[in-house]
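Shown here: the complex without one of its protein chains, the others still in place.
Up next is chain A:
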């Protein structure tokens, strides 16, 4: 879900030391899959972006509230600043705990029959977590993937999940601090700047992808991050400047 323009939720403190936090979480984790995920760790904060292994992730959900809505599908693609690797791309439809809302059916193109035969998220964790392990997760709008994943894990394993991520929407928001013009500016013809995924991509001359699914959105997000770094930061930027 990447279409909402809400402000990001406040972050927890001490996010600079992600390797330390993941090591600590590895010690606490009970589920062996989760433990293995934490033990893979992540790159050091000063690692330049050109050397950071990343994975772009997109969830399609039945709504915006992690406590009320469910994950419907997950798309991911591993990438670096130089290459987005489609052979490593994955896509799952998962069975939501709550009934599928009619509007999200039309958005995602996922039908009730798709979902009836789909596995529960718990059944794919053995594939999903290794695909994320050791990589920095990249999303567009961080209020979706990490919170939804956290709630879903609590539900099933009675323990949550946390990990570093880079939010391409937060980057756009940072680049366009005055994106909502005042009334005076509007009178002078200033247009608001949209930081939605498709609109942000246009500013970097990235193509329009007509399809709408979690995998294409993950690829679109990976491309957007490559473009943002090439235009505004440079390959030597340390990852700690961008991760949240």
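Note that in this section a residue touches a chain if its C-beta (ideal position, glycine included) is under 8 Å from a C-beta of that chain, and two chains touch if they have at least 3 such contacts; residues count from 1.
Rule of thumb we're sticking to: contacts and distances are computed from a predicted model.
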UniProt protein name of the chain not shown, from "YibE/F family protein", "Cellobiose transport system permease protein", "Cyclic nucleotide-binding protein" or "Urease accessory protein UreD": "Cyclic nucleotide-binding protein"
Given A:144, A:215 or A:239, the one touching the chain that is not displayed: A:215
Which residue of A:84, A:115 or A:242 touches the chain not shown here: A:84
Positions on chain A where the hidden chain makes contact: 75, 79, 82-87, 89-91, 204-207, 209-211, 213-216, 219, 222-223, 226-227, 230-231
